[in-house]
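So that we are looking at the same thing, I have put the structure below in structure tokens.
Complex shown without one protein chain; remaining protein chains in place.
We just call them A, B and C in the order they show up, numbering each chain from 1.
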Amino acid sequence: MTDSTTTTDVTSSELLAVVASRELAARRTVFAGIGLPTLAASLAHLTVAPQLEIVYESGVCGAHPSHLPETIADAVLITGAEAVLSMPALFGYVLQGGHIDVGFLGAAQIDKWGNLNTSVIGDWDAPKVRLPGSGGAVEVMANSREVFVVMRRHDPRSFTEELDFCTTPGPDRAREEGLRPLGTGVTRVITELGILARAGVGEELTLVAVHPGVTVDQVRANTGWDLAVADTVETVRPPSPDELRLLREDVDPDRVYLR
Amino acid sequence: MTDSTTTTDVTSSELLAVVASRELAARRTVFAGIGLPTLAASLAHLTVAPQLEIVYESGVCGAHPSHLPETIADAVLITGAEAVLSMPALFGYVLQGGHIDVGFLGAAQIDKWGNLNTSVIGDWDAPKVRLPGSGGAVEVMANSREVFVVMRRHDPRSFTEELDFCTTPGPDRAREEGLRPLGTGVTRVITELGILARAGVGEELTLVAVHPGVTVDQVRANTGWDLAVADTVETVRPPSPDELRLLREDVDPDRVYLR
Amino acid sequence: MTMREAVSSFVHDGDTVSLEGFTHLIPTAAGHEIIRQGRRDLTVVRMTADIVVDQMLAAGCVSRLVSSFVGNSSAGSLGELRRRVEKADPEPLVFEEYSHYGMICRYLAGAQRLPFYPLRSYGGSDLPSVNDGLRKVTSPYPGPDGEPEQVYVVPPVNPDVTIIHAQRADRSGNTQIWGLTGVQAEAVYAADKAVVVVEEIVEDEVVRSDPNRTVIPSHAVDAVVACPRGAHPSFAQGYYDRDNAFYRAWSGISKDPATLQEWLKEWVYGTADHAEYVSKLGEEFWDSLAVGEAMSLPVNYGRRLG
Partner (left out) sequence: MTMREAVSSFVHDGDTVSLEGFTHLIPTAAGHEIIRQGRRDLTVVRMTADIVVDQMLAAGCVSRLVSSFVGNSSAGSLGELRRRVEKADPEPLVFEEYSHYGMICRYLAGAQRLPFYPLRSYGGSDLPSVNDGLRKVTSPYPGPDGEPEQVYVVPPVNPDVTIIHAQRADRSGNTQIWGLTGVQAEAVYAADKAVVVVEEIVEDEVVRSDPNRTVIPSHAVDAVVACPRGAHPSFAQGYYDRDNAFYRAWSGISKDPATLQEWLKEWVYGTADHAEYVSKLGEEFWDSLAVGEAMSLPVNYGRRLG
């Protein structure tokens, strides 16, 4: 993906996990799904956010797993955890109650306001592809203080001017309807090409950083809307040897996700 | 209170508990407060309703107390119980969910439709006597299939044409407001003079039985409204030796309530 | 009660059946018995419609699905579900799409006999345009800015029967679950009838030694079925681990209708009951899912002295 010497042996998963982990600096609670978000949160816990508590959709708070979990409900997350809550308590009191600083989401499609589609490609009534749907994403978006989106694929079909279906609206869309969600919606989108950022309601996602070797034009060409670009586009600092060591040796030694 | 030979040594509490216990025949779940309701339910469990489960306002289901409980939250109710629920679950799922066959209530005042006052004597804003208020009574009335009221005192101040304040409305009042509670409201009022009954919405409490030695006129004189009287007024069967033995030896051997 | 009796007594053609268990304690054995008994035209209510739902769809049991996640966890796709939704192949599937908390709130409303349940979701979503169940109510209290405030609501769900899997219960149905407890209590209280499938039926004293562990009291339970390992391929905390390999395999099995039907023939129609399914998997297989001990420390409930 890039030809920088420092990152030649770094996989795409490792890169995304490291970059996402840095964004969690000083955060207290993160609502994370399995895979990259768990890796990022676990690494952040060891580096920039020692107080970080990962809350899992399944109801686990303060997990201390003996093995890297394979699902958000893996038995190893429960044994030795600080608390296991029912789903009404988890979604009602913790998430809707406003206790989550950062929610992690993925999507099949994202638009410039950070609205997400995880329902269908094509028409909802007769879809070309039926995707899994919201899960808790609608709630994570509406109730987290901010949302990070990790997208493995950065191309015009995924970064689209017009979603096929808006499963999970950001606060801009909600406000158009007269509702006032708690959070600011998507503030960071981390991709294989770089980082898009958005400060709050009324703002578009803006390119703020590219990975070494990636050009701004490359990112614009791979984005399905006319992408706003920050005055100064930073170059993402490549994963450090320390970050890579922690990720590979402590967080995912069995390489469950670091393929 | 009566001069019948059979009951000369029977206290008022014993009489009310025995009579109330009989009314629980074949019931499955009863929502009971401490004191007479607990005695009545415990006796019914040993006699006419072996399947009876007593649900306590505090959250206890299926208690197997080592000692007679002194409050609805007595520690002996919890140790060895089948389930202890949170109050949202108890009030929301069990009571409002419609799982209670019979609720037991008391009151300072009751009217002919079975509406209850437990808030104030006098004006609510500047009461002559401030009473404890609803507790869960509003919910017990609205959601139990039927309600039994036990009143120690049967006099015109307690059995009143017009409540000083309606804390706990029966379904007749609720329906006037366009709401449709689940249950039929008060179906039995058990007093030191006899039993009033009411079959359902739209019906008044009617005198259906008197204790031995009590006359219909006595009851009417002690009731603050023009009391309806059944065509046939039964005489309450006095507590049997078996009922008294179970109550005194098994249910309340330490005579916590049987004063 | 046996699983056969429970399904025969409590699941009827055309019923609305809730099967709950979020990754943990999925009532798979119950789903298989519904398939064996050939139920038709069911409405299945399940937050995470996963393998057991794909199997019931493939067996032709289900005409309507109410769900907030239709996928094979993070392991891949549900082949039959996608064919039904994308191509009406072999027949259409009516699908009601919610989000997780929308489903949870439907159970909460159902359990509490409420006409609706409010939640802070759906503002700006396309879901209300395809799901008439998502409506709005104006709060009778002013919002933070003093203006009237609107909030979305969902309607109650009251299944004809809810079936859940749990670690243990006593004979009368007091049900204890540890680890993830999900939305099981609400799904049971929301239903007209409830069937609890357990790893083991235990003595009354076991349950009563720890009443806070009872997630569902007996008054809400209509049948208790002992069915060890009935949650496979999901897991039962402290009993056996998740069969991740089977989850990964399911995308391949379900991709081809013939392969899927072959699988059903061998593992569901071809087994008389779950005990046979369990023994067909073999001891070595179960050994691979065995878990070690991590016992909770006991607490003192106290005993009145004297």
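Observations, loosely collected:
As a convention for this text, contacts are C-beta pairs under 8 Å (C-beta built on N, C-alpha and C of every residue); 3 or more make two chains touch, one makes a residue touch a chain.
Here the structure is a predicted model, which is why all the values come from computation and not from measurement.
Across the whole complex, the hidden chain's contacts among the shown chains comprise A, B, C.
Considering the complete assembly, subunit A touches the hidden chain via residues 28-29, 53, 55, 60-62, 64, 66-67, 75-76, 78-85, 89, 92-94, 96-99, 143, 182. Listed for subunit C, the residues touching the missing chain in the whole complex are 112-120, 135-141, 143, 149, 151, 153, 155, 167, 176, 178-179, 181, 206, 209-210, 212-213, 237-239, 241, 290-305.
Seen from subunit B, the chain kept out of the figure touches residues 33-35, 57-60, 70-75, 78-80, 84, 86-88, 91-92, 95-96, 115, 119, 124-139, 142-143, 165-182.
As a working rule, only the chains that are shown with their structure count from here on.
If you sketch which chains touch which, the chains link end to end in a single open path, with no loop closing it. Ranking every chain by how far its Cα centroid lies from the centroid of subunit A, the top place goes to B. When each chain is reduced to the mean of its CA atoms, the one lying nearest the mean of all protein CA atoms is C.
Each chain gets a centre from the mean of its Cα atoms; for subunit A and subunit C, those two points are 28 Å apart.
Per-chain Cα centroids separate subunit A from subunit B by 58 Å. Looking at subunit B, no residue sits in touch with two or more other chains. Counting partner chains per residue, subunit C has residues 108, 185-186 touching two or more of them.
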